[in-house]
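All remarks here apply to the structure that follows.
With one protein chain held back, the other chains of the complex are shown just where they sit.
Showing chain A:
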Amino acid sequence: MFFHIILERNMQLHPRHFGRNLRDNLVAKLMKDVEGTCSGRHGFVVAITGIENIGKGLIRDGTGFVTFPVKYQCVVFRPFKGEILEAVVTMVNKMGFFAEAGPVQIFVSNHLIPDDMEFQSGDMPNYTTSDGSVKIQKDSEVRLKIIGTRVDATEIFCIGTIKDDFLGVINDPATA
């Protein structure tokens, strides 16, 4: 889910950026460095919303670079274990299906898909119930629960389940 959070970072700036536009340069560099990254603790930094405070710059010994501690507010997206999310299916195969919710990829293994749904291969592979009433295929929306997360350098990957109550395909007017 989304969070609005204050983070801090030490930004190093080369002297050529000093001058009237120092602050703007600093902010631009911050945005370039931080937006789009992710970390295990905070999740994805989706956007920076504002700068809270820029501290005094400290000149590094030996070089002319100056380090500024910057506190900024940003919107982050972090999936949590136990969270319920709505995701869009991107790929279906016999091991399960992949879905995407925001910047996060989620995999639902076929063990965590209800037993009455079976994989049907074909040019549009899908999972279907035995009576054909419910179908999960590419671009379906499903409500799932996250049961595990894994973070690497550039993205967060989750495992989800739809085997619980009230989870599964979302058919808009009717039930979940």
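Structural remarks
FYI, contacts are C-beta pairs under 8 Å (C-beta built on N, C-alpha and C of every residue); 3 or more make two chains touch, one makes a residue touch a chain; residues count from 1.
As a working rule, contacts and distances are computed from a predicted model.
Its UniProt record calls the unshown chain "DNA-directed RNA polymerases IV and V subunit 4-like", which is the correct pick from "Cytochrome c oxidase subunit 6C", "DNA-directed RNA polymerases IV and V subunit 4-like", "1-aminocyclopropane-1-carboxylate synthase" or "Spermatogenesis-defective protein 39 homolog".
Among A:V92, A:L112, A:I136 or A:V169, only A:L112 touches the chain left out of the display.
Residue A:D165 is the one among A:D61, A:D123, A:D152 or A:D165 that touches the chain not shown.
Residues of chain A in touch with the missing chain: 1-6, 28, 31-32, 35-36, 38, 41-42, 44-47, 49, 75, 77-78, 80-86, 88, 100-103, 109, 111-112, 115, 141, 143, 145, 147-148, 150, 159, 161, 163-167, 176.
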